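One chain of protein is taken out of this complex; the other chains stay put.
Chains here go by letter, A, B, C and D, matching the order in which they are written, and residues are numbered from 1 within each.
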Amino acid sequence: MPLADGAPATAQQTNGVDDAPVLEVEGLETVFDTRDGAVHAVNGVSFHLRPGELLGVVGESGSGKSVTMMSALQLLPSPPARRTGGMVRFRGQDVDAMTPKAMRRLRGGEIGFVFQDPMTSLNPVFTVGFQIMEPLRKHLRLSKPEARKRAAELLAMVGIPSPEARLNDYPHQFSGGMRQRVMIAIALACEPGVVIADEPTTALDVTIQAQIIELVKDLRQRLGAAIVWITHDLGVIAGIADRVAVMYAGRIVEEGPVLEIFEDPRHPYTRALLETMPHLEGDRPQRLRTIPGQPPVLMETPVACSFAPRCPHAFDKCLAADPRLEPCGAAGHRVACWWTPPEAETEVPA
Amino acid sequence: MSDAAALDAPRAAPTAETLLRVQNLSVHFPIHKGLLRRQVGAVQAVDEVSFDVLKGETLGLVGESGCGKSTTGRAILRLTPITQGRVILDGEDITHIEGETLRQRRRKMQMIFQDPQASLNPRMNVSGIISEPLVEHRSLSRKQMQERVYELMDAVGLRRSFANRYPHEFSGGQRQRIGIARALALDPGFIVCDEPIAALDVSIQAQVVNLLEELQQRLGLTYLFISHDLSMVRHMATRVAVMYLGRMVELAPREKLYSVPRHPYTQALLSAVPEPDPRREATRQRIILTGDVPSPANPPSGCRFRTRCPHAFDRCAVETPAFRKLSDGHFAACHLSE
Amino acid sequence: MLTYTLRRLAFAVPALLAISFIIFAILDLAPSDPTAQLPLTIPPEVREKIRLSLGLGEPFAVRYWKWLIQFFVNEPLNLIEQWTGWSFGDGDRLRVLSWQTRSPVVDLIAQRMPQTLWVVGMSYVLGALIAIPIGVISAYRQYSWFDQFGTLFSMVGFSIPTFFTGLLFIVIFSVNLEWFPSIYDTTHEVTDWESFVFQIKQMIMPTMVLGLYNASQISRFMRASMLDNLGQDYVRTARAKGMTEKVVVLVHVMRNSLIPVVTVLALNLPQVFGGAIITEQIFKVNGLGQLLIGAIEGGDIPTVQTLTFIFAVLIVLFNLIADLLYGILDPRIRYD
Amino acid sequence: ERGADGQLNIIYWQAVSILNPFLSGGTKDVEGSSLVLEPLARYDETGTMVPWLVDVIPSLENGGVSEDLKSITWKLKPGIKWSDGTDFTAEDVAFTAAYCMDESGGCQQVAAFTDVESVEVIDPLTVKVNFAVAKPFPYGPFVGAQSPIIQKAQFADCMGAKAPECTDANFGPNGTGPYVVSEFKPNDVVVFAPNPHYRDAAKPAFSTVVFKGGGDAAAAARSVLETGEFDYAWNLQVEPEILTQMAAAGKGTVVSAFGTSVERIHTNFSNPDPALGDARSTLEGGKHPFLTDPAVTKALSLAIDREILVEAGYGAAGQVTCNVLPAPEIYNSTNNDWCKTPDVDEANRLLDEAGYEMGSDGVRAKDGVRLSILFQTSTNSVRQGTQALLKQMWQEIGVETELRNISASVFFGGDPSSPDTFQKFYADLEMYTNNFDGTDPEAYMASWRCSEIPSPKTNWLGANMPRFCSEEYDALVAEMAGTAELEKRAELAIKMNDMLMESGAIIPLIHRGGVSAHAVTLEGVKMNEWDSELWNIADWTRAE
Partner (left out) sequence: MTDQPIPAGGATPAGGPALVAAPAMPKHRSQWSDVWRQFASHRGALAGMAVFLFIILLCTLGAFIHDVDPQKLDIRAKNQLMSWEHPLGTDNLGRDMLAQIIAGGQVSLAVGVTAMLLSLLVGTLIGVLSGYFRRLDGPLMRFTDLFLALPLLPLLLVIIMLFRDMLRTAFGPESGIFILIVFVIGITSWMQTARIVRGDVLALKEREFVLAAKSIGTPSRRIILRHILPNVLSPIMVSATLGVANAIITESALSFLGLGFPSDFPTWGRLLYDGANFMTLTPDRVIWPGLAISLTVLSVNYIGDGLRDALDPRIRGR
């Protein structure tokens, strides 16, 4: 349990009673047992989510973003997935200690999910109406007509025209963007306190993505749910997140308020990520900055900084010991790196 | 970086010479229906598209999914039947050539594919994949072949020792390099890059894009760079063409397109691209398009964009806007910009 | 959907005509002889006369044409008359006559239908009923001991010929234990509880033998289909919605997994009518399979032709049904 | 008492197809219908003719047969009724003849009516059969299970071409026998009920007879001997050890009876060499390279240990025989009994003497002609076993054998286009069983006349498979046709039999009997090979 003694997320920012985190994850570790050995997909991830907040989680493919969320809510099939450590609390309650029944109420009832691929995440053989009504009837115990009415309202809310009629349609009769809206409607059906959106716009076109982002912004204002938004597109995060967590090789390497991350990135990986992206405006560099090498294969628990082999600033300590997420810079900004950017050297960790 | 010097060299400037000319290109896929399987319509994947590609330049082709970018690229390479129009490569009309002539012309034009996993035969090793074009077109001795394969691997930055590995043993970026090496094998002048980076991670994308740029410089290649990533197109392309639902809506030199987009669709597209800058994002005014892209099998009358266009008016429904020149090198198809 | 169905039907007609011709021609070429079963004491001249009296003297085309008329016009008209009580013409139509029994083949088939449907159909139902839960559990608990055992069971079931299991069952259950009769009584009628029990008893062995064989195949299929679907994204969605495992597996996954299984079941259904020749033979069920094999052995060509052709019709029909079922069960499929 | 003994279950593993024996020559169909239809006279278990629907059997002595041997007059028993209650009369008898003799009817028992010129009704109880030629043995028509009487009233509209269309009548004939059909599923099962008008008010004993078909002989045997589900099973051609083992269960008894069936090998006197093309296996193709040599055939016969064949394949159902005509007793020759004791040495000596020298491969040859034999028979496990044994026995005398078996339906099918029929005989030896109906061998022995040789000209019809041709033999046949006296007839028959044996045209193997099994509780069974096995079913009863 490498991070058991890490600064507990709750100890930060005490802006009031209301701000008690709805979801806390501490030192989460998850392993996949494969034929070639164990894959350490998540290595001690801790974060928290306050009510009404939008936490953006970024990182490249395979960095463990999805697994973290699904593992926290026990949505991973086991085998091959195995939780090897960590603690998850929802509104102060230990999720792992919950009965299966309470667990089910939690999922769908209090935590909504929106998945990446709207094409495959809906069951093709049931009508959209049925799939929206399912959690309503189960968690809110609505009668059929009530559930139907509510389902239509939900569809209307996510901006699908003539919702009543479309309840009887099957997923394949919707376009990708509309299916993603349906997924959002399902996630929001029981007015959950937390919504976890796993790359909800990656499969969509930019113009449709913009629609969905606007929709989410709008809904967030109206419903006040806390959202975890997973993506690998820093641009999307920049537009909507309150706080950002950057993941690399199964751990969070940097975390902080969105402005901090984009304007004062501390981790070399975050910096590199920001620099490799071309921009729509401003200067056009001759060559894009690259990050040499590839992400590590997560076959064993890392003892050193996983980024060290690709890091331009790596030095001996990086290879010897694994940095922990430590506060740095402005309030709420934490980074896991032994190296301090030159301009930040003078700042003293809070 | 070891090759920092190369980076400073000026980019190969496009000459005014036209390498490829596409005239009124249409690709329609017939739809058969009913008891007798009669053709009742067609998916108008590409409709009346015209443009030129100059020697040594990179023409970016952007648009939403399904707007016909890939189909255009494939039609140019004669990989999909052309319904109408002409494709002229290096002064030769290749629209209707067949058989051996076509096979010979293929040496001049190659393609790099979107999905590096799917575009490599999983049962062939790297040297097999890279040497396939050589086997088909050159009669080289085994040794020469081997040498050429190594050369190509060097060129795209693959270790020679990888020659006997299979595609599944590589990462996405490396696979894309294999695909690029295959495309380069016959020294083509013209390469269609069909979303070569869409399936890659951000950190890997940059590697591939840099490689493509470097090869262009070294070998004087001409690219048709298909992408839906507007930022990347801005980085790569000399000129940019925007497609919507099978039609070309705007074509302009890069700077002009990004600074003064003339077509409402281009404007909406540009405004929809999220920027990794929270301050700018917070203040940015987005043009949010309503509704979905209509089906290319049943496109709207007149201007195809009118169903989602915030500025649409009556004329848009009845009259198809011509693709006309607005200023030097800037073309658009919109009634508003007359 | 409608035009699709019509299209398929439109294709079915020429296909069936082609099949009928192939069947007729091949069987006509066959060197089997209706008088073959007669004792050797019957002199050749008499045999020749018998052959002529069976209509064998006419040329091939005439016989084919006659058969077509008999099969496609006369027999359907008779059926309609029987069902509705109407009458067309004088009702004195030439029917397809069996050489062995000198009675209309269609009547023979109608007579055989009940036991075939009871035994073979039951075994099919039984097979599906056993197989589907096994497939579901095997897939859900992949690589568990249950799965391993289920795999073994289905493979063993598949790899032992039915004539062997059938005989083994008879030796064990009829001869040694005397639990069940070894010979199926086709005249038995269920009138009360006791006779019902008897009916069950006499059906158990043939049904089991066939049912196990069917089950072994269906369960493999079901398992594969379940495994495919368990890995789909929508399963995760259902779980994330807080559905119970029961609902996830039995509603969401099952419904999808059954689509290919149901169509395969429909595709294989004609086999039920074809009868399980070997099993019928062993337990003396005397259904359609036994009729067919008897007719082949006895050189009763009209019966073989008619039966074979009816099977072909059924196969074509159930192919169509399977396609339509697919369309009905899977809303994604739209044939138009 | 009629109907007092409950249900009788009979299993015939070949199912009954039709209950009109005139439209089917199959034994199963004849036997199945024999519960209902009866002849005027029939044979008992000893082969003796007994009056059945008449009081006495007409003969020369009692004047029933005319002096010129050209007519026979039957006097029906009075008071016999059909199962529908009407009277049984001479009209029915005459009708039956007319029915079967109708050219277009395809009557399969027409052989019984050979040479019949007319059948006259003298009075309601007297009927006279006129023959075109002198018939020393006039008991063909209306005698035995193959020639029963059908009811005129029922079949009057079913003459000629219409015969097959009378399905109701063909499936449920009215009869004078002890039972009537109550349900019939063709090729599956027949259910019989007692005939309410049967002449003996106390018979039959069973209230129902279920006559089931299907499966195989072993299963039928099992159902009687082991599981006791059935009371009577017919024709149990099963390996003897299996029968013995099954019988050990004690539920049933195996019974056998011998008729005229002989399992024999026919020798091909003509040349079956495929190179001959159309002339293959015909007289035109020339003689067989070595089988016409009696030394060879005698050696083949001597090398056979027939006891082993009986033991291996027949058990109770077989006896060693050296004659093709082993029964009835008066026709049985004793001149060939040398074959009963196998003698390999003698056989070898015979071959040596005839100049067939043993080759290095263990096969004898003379003048380049190797003693290599293609031996065909119909597919059947006992026959295949016998074939294999014979192959081995002949190996001992330097004869090489290639075995071949052909599906019975093809082999006996007589299809002129098939090369595999027993008539075409495209092989050197062929093995099967044949017999004759009734007790008179005249027609049977006539099979080996020259004119009976199958050839393309006769469309391969004819019964003389060995292609045996001898004027002397033909003369004997003609002589027998004119002889009425029994002893004299027997003498002629034995002479013919011996001629066949000496020439080597036929190598008889086994005198085959029928084997059946019945439950121990079933009484009255008198196994009969001369007539229907169920001939006396009226007398069958259930033991307490």
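Operating definition for what follows: a residue touches a chain if its C-beta (ideal position, glycine included) is under 8 Å from a C-beta of that chain, and two chains touch if they have at least 3 such contacts.
Fair warning: this is a prediction, and the values are worked out from it, not measured in the lab.
A.B. asks: Give the residue, chosen from C:Leu27, C:Ile204 or C:Val262, that touches the chain omitted from the document.
C.D. replies: Among C:Leu27, C:Ile204 or C:Val262, only C:Leu27 touches the chain that is not shown.
A.B. asks: Of the residues D:Val16, D:Val54 or D:Ala312, which one touches the chain left out of the display?
C.D. replies: D:Ala312
A.B. asks: Could you tell which one of B:Glu169, B:Asp187, B:Glu255 or B:Asp314 touches the chain left off the display?
C.D. replies: If we include the chain that is not displayed, B:Glu169 is the one touching it.
A.B. asks: Which candidate, D:Glu103, D:Asp168 or D:Glu402, sits in contact with the chain we can't see?
C.D. replies: D:Glu402
A.B. asks: By the contact criterion defined above, which parts of chain C meet the unshown chain? Give residue numbers in ascending order.
C.D. replies: Touching the missing chain: residues 11, 15, 18-19, 22-23, 26-27, 29-32, 148, 151, 155-156, 158-161, 163-164, 167-168, 171, 175, 274, 277-278, 292-293, 296, 304, 307-308, 311-312, 315-316, 319.
A.B. asks: Tell me, which residues in chain B touch the chain that this view leaves out?
C.D. replies: Missing-chain contacts on chain B: residues 1-3, 74, 77, 79, 102-104, 106-107, 109-111, 113-115, 118-124, 132-133, 136-137, 154-160, 162, 164-166, 168-169, 171, 173-174, 177, 179, 182, 186, 207, 210-211, 214.
A.B. asks: Quickly run down the residues of chain D that touch the omitted chain.
C.D. replies: 218, 238-239, 241-242, 245, 274, 308, 311-312, 379, 381, 384-385, 387-389, 391-392, 402-405, 407, 410, 418-420
FYI, only the chains that are shown with their structure count from here on.
A.B. asks: Any chance you could check whether C-D or A-B wins on number of contacting C-beta pairs?
C.D. replies: The greater number of contacts lies at C-D.
A.B. asks: Using the average of all C-alpha atoms in each chain as its centre, how far is it in Å between chain A and chain D?
C.D. replies: Centre separation, chain A to chain D: 91 Å.
A.B. asks: How big is the gap, in whole Å, between where the Cα atoms of chain C centre and where those of chain D centre?
C.D. replies: 38
A.B. asks: Of all residues in chain B, which are in touch with two or more distinct other chains?
C.D. replies: none
A.B. asks: Which residues of chain A are in contact with two or more other chains?
C.D. replies: Residues of chain A never touch two or more of the other chains.
A.B. asks: If we count contacts the way the header does, which residues on chain A are in touch with chain B in the complex?
C.D. replies: For this pair, the touching residues of chain A are 60-61, 175, 177-178, 205-211, 213-214, 232-241, 258-259, 262-263, 272-274, 276-281, 284-291, 294.
A.B. asks: Can you tell me which positions in chain D touch chain C when the two form their complex?
C.D. replies: The touching residues are 11, 15, 17-18, 20, 23-27, 103-108, 110-111, 161, 163-165, 167, 170-171, 183, 185-189, 191, 210, 212-216, 219, 222-223, 226-227, 229-230, 408-410, 412-415, 417-418, 420, 432, 434-437, 458-459, 461-463.
A.B. asks: Using the touch definition from the top, list the residues of chain B that touch chain A in their complex.
C.D. replies: Contact set of chain B toward chain A: 7-8, 11, 64-65, 171, 173, 201-207, 209-210, 213, 228, 230-232, 234-235, 258, 268-282, 284, 286, 288-290, 292-293.
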